[in-house]
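Before anything else, here's the structure in question.
Only a single protein chain was left out; the remaining protein chains are all shown in position.
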Amino acid sequence: MAEHATLWRPRGAWADTARPGRHGRREGPPGLIVTPREGLALASVTAVDGAEARLAEAIEARFGLSLPEPGGAHLSGEAGLVWSGPDQWLALGGARGDLDGLGAALRGAAAVADQSDGRAVLRLTGPDARRVLEKGVAVDLHPRAFGPGRTAVTAIAHIGVQIWQRDDRPTYDLAVARSFAGSLWTWLEAAAAEFGCEVRASA
Amino acid sequence: MRIRCPSCGERDNGEFSYLGDAAPLRPDGMEASAEAMHDYVYLRDNRAGEMRELWYHGAGCRAWLVVTRDTRTHAIREVQPARDVAKARATTPAGSASHA
Amino acid sequence: MRYSLFSVLSQALRGQRDWKPQWRDAAPKPDYDVVIVGGGGHGLATAYYLAKEHGLTNIAVLEKSHIGSGNVGRNTTIVRSNYGLPGNIPFYEQSMKLWEGLEQDINYNAMVSQRGVLNLYHTDAQRDGYARRGNAMRMAGIDAELLDREGVRALVPFIDFDNARFPVKGGLLQRRGGTVRHDAVAWGYARAASERGVDIVQNCAVTGIRRENGRVTGLETSRGFIGAKKVGLSVAGSSSLLAAMVDMRLPIESHVLQAFVSEGVKPLIDGVVTFGAGHFYVSQSDKGGLVFGGDIDGYNSYASRGNLHTIEDVMEGGMALWPGLGRLRLLRHWGGIMDMSMDGSPIIDRTEIGGLYLNAGWCYGGFKATPAAGFCFAHTIARDAPHPNSAAYRLDRFATGHLIDEKGMGAQPNLH
Partner (left out) sequence: MLDRRPNFAPSPAEGGGLVGSQPFRTAAGGLIDRRRARDFTFDGRRLSGFHGDTLASALLANGVRLVGRSFKYHRPRGILSAGSEEPNALVELRSGARREPNTRATMAELYEGLEATSQNRWPSLAVDALSVNALLSPVFAAGFYYKTFMWPAAFWEALYEPLIRRAAGLGRAADAPDPDTYEHIHAHCDVLVIGGGPAGLSAALAAGRSGARVILVDEDFSLGGRLLAERREIDGLSGPEWVEQAVAELKNLPEVRCLSRTTLFGVYDHGAYGAVERVSDHLGVPPAHTPRQRLWRIVARRAVLAAGAIERPHVFGGNDRPGVMLAGAVRTYLNRYGVLPGHSPAVFTSSDDGWRTVADIAAAGGRVAAVVDSRSEVPVALRRMAESAGAQVVAGGQVIGTRGHLALSGIAVRDSYGGTLHIPCDTLAMANGWNPVVHLDSHLSRRPVWSEDIHGFVPGTLPSGMVAAGAASGRLTLSEALESGARLGAEAAESCDFTATAPATPRTDPESTAHTPLWRVAKPKGKAFVDFQNDVAASDVELAHREGFRAVEHLKRYTTLGMATDQGKTSNLAGLSIMAELTGQPIPAVGTTVFRPPFTPVAIGAFAGHHRAKEFRATRHVPSHAWATENNVQFLETGLWLRPAYFPRAGETDWLQTVIREVETVRSKVGLCDVSTFGKIDIQGRDALAFIERVCANPFGTLKVGRSRYALLLREDGFVLDDGTVSRLSETHFIMTASTANAARVMQHLEFCRQWLWPELDVQMSSVSEQWAQYAVAGPRARDVLKRIVDPGFDLSNEAFPFLGAAEITVGGGIPARLFRISFSGELAYEIAVPAAYGDAAWRAIMGAGLPYGICPYGAEALSVMRIEKGHAAGAEINGQTTARDLALGGMLAKKKDYVGRLMKERPALTDPDRPILVGVRPVDPSQRLRAGAHFLAVGAEPSLAADEGTMTSVAYSPSLGHWIGLGLIRRGHERHGERVRAYDPVRGGDVEVEICNAAFVDPAGERMHG
């Protein structure tokens, strides 16, 4: 009997690190605003060779979105698909469980593996968000080279990350393998210190 | 050095790891000879000049790539997804692709 | 002129007027008994020992540029014999013993400086690996000490013991290890060989290897055909290119390794220290520059320059080991072409072609091997049989499985 069921609460990937409040420079408005994104649904979707058309149809049916081309992120609110490698995408849902049944829906067209807890996600915005990221990301994030609907799989401070831009304020989502969240945060806090950084409560 | 990953665009070579010459092909199957396997595993042309070589975009999209690069100048002429190259190879008659 | 305190002082009084070229810049003769291709440390040492140990005098060393212009002039100058496998141990110890007597032997101060080589460990597993290696050394009569953390602190108190990502737990110390003034090795062997009659031919590039009936007969060169009864290849990163001239494919890839030197400063560090949790090793030259290095760039290259990624990797290792380095400045970095073999160990052997011998596959360990490589290669060439100390360095070991893989990385030369 699972008598401890009431105690089974998920623990956020950023619980020990991205503490709400002001970090770095205190004066003036913060250059970077960080919101930990806990409780999302994430899944890797890997296309079966030759079934790409069926996959695209199934994705269209479920998400109302087309399958992104390499480097693309097709989002609709918190849901969507982010390209993450040849024939591979990261499916997003706004809440844990939102992607339940995706594997069955895509059976024969793609392999699906739950990654909801495998990746820890931060939302970054604010006037200096790009300047902060420039300190770690070797990819050109200038509006002429990158923008809303674009994604990059790369590294920050030797840590593998995936970034997708949501809007041109700009707002970025940054995903990192869960066990690295602490080290990634240490880097982010240092990189943002000169601009001032505000962490908001997890959303 | 910068390598233009076909999917991710141009990236610093630090995102990639290197395997080596893409020319030797694994002698597959139970009929393969130990001698052929020895040559595949150990012997290299080690060319000074243009060479097709295998790189892995480990810090990016995790694709294996065939990079055509000049080992004297580092000039890169072409980068292809290794899987595409391998699939094309699989459809060509046996043997004709070795040391291409 | 023999070098001595007397000759130095008397020339000081004579305005240094009477010094002669340290070696003859010879024009090639039509025929030699032995031609060594490659005027680096190994090639020059081979010629010297052929003359000294085997009484051969009709020898030439061919160098495509000027002597000592390859890896002997661009390494981090470390010498040591702290190997762990039986195939390597006697060879590198012979080399160390030759270093110890080198200056008297060749009458040239190459500044062999035995100030110790310390390899740090950061985990219990690394400690046990070093114990395994140190024990093998001790069984072969080589000095090795396993230090704990306090033992390391006594030697290098300035490294990071307090705030390190991978705390130092101890180290393996070979006190007889150290450094040697690299250029002087090439020049000293050149001078000693030249005095014994060896022709050192510079600006002479080999363009072909002539064979008849399965035997070499000589070399096509940029300075014409040069006949040779025996040819020894000792060309490091160019080994595959020379082998290709006789349709041989070698278990070798050429890779670039970068080396670094800082601005000169007053003495900071006595011996050589190798970081165990990243790619970094450091010593200080007599001129005061810290000399350091790390891992190879990791891709086949014949271009002797490296890229930023590796430079950062090395400096990160340096800062992690020794946080006081931060404000010291990197003065220069450069690259050399390494002949990386498939098991990380060298080849000193005959080939299938009569009279053609190969000395190659030194990865980035070639400098410390210079005297023994010369000695054993000379033996192999003169006797047409391997020297007992290099007997494991056979070309066919990849087929037989007698690999000498100290790191256990397998057939991936960029990981050795």
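Every chain is named by a letter (A, B and C) in the order it is written, and numbering of its residues begins at 1.
Operating definition for what follows: a residue touches a chain if its C-beta (ideal position, glycine included) is under 8 Å from a C-beta of that chain, and two chains touch if they have at least 3 such contacts.
As the structure is a computational prediction, the values presented were derived from the model and not from experiment.
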Self-check item: Contact list for the unshown chain, restricted to visible chains
Solution: A, B, C
Exercise. Specify the residue from the set C:216, C:315 or C:353 that touches the hidden chain.
Key: C:315
Quiz item: For subunit A, which residues lie in contact with the unshown chain of the complex?
Solution: 1-5, 7-13, 15-16, 24-25, 38-39, 44, 46-49, 88, 110-111, 113-119, 134-140, 142, 144-145, 157-159, 177-184, 186-187, 190-191, 193-194
Exercise. Quickly run down the residues of subunit C that touch the omitted chain.
Key: 3-5, 7-9, 11-13, 15-17, 19-23, 25, 65-66, 68-69, 73, 86, 89-90, 100-101, 103-104, 107-115, 122-123, 125, 127-136, 138-140, 144-146, 160, 163-166, 172, 178, 181, 183-184, 187-188, 202, 262-268, 277-278, 284, 286-288, 303-305, 307-308, 311-312, 315-320, 323-334, 397, 399-403, 405, 407-411
Quiz item: Given the full complex, what residues of subunit B touch the hidden partner chain?
Solution: 1-2, 10, 12, 17, 19, 26, 28-30, 32-34, 37-38, 40-41, 54, 56, 58, 62-64, 74-76, 81-83, 86-87, 90
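Everything that follows uses one rule, which is that only the chains that are shown with their structure count from here on.
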Quiz item: So how far apart, in whole Å, are subunit A and subunit C when each is placed at the average of its C-alpha atoms?
Solution: 49
Quiz item: Do you know which subunit B residues sit against two or more other chains?
Solution: 12
Quiz item: Which subunit A residues sit where two or more other chains touch them?
Solution: none
Quiz item: subunit B touches which residues of subunit A in the complex?
Solution: 70-71, 83-86, 88, 138-139, 152-155, 160
Practice problem: Could you please specify the touching residues of subunit B with respect to subunit C in the complex? | Solution: 1, 12-14, 17-21, 35, 38-39, 41-48, 51, 53, 55, 69, 71-74
Self-check item: Residues of subunit C touching subunit B in the complex
Solution: 238, 240-241, 244, 249-254, 298-303, 307-310, 312-313, 342, 398-399, 411-414
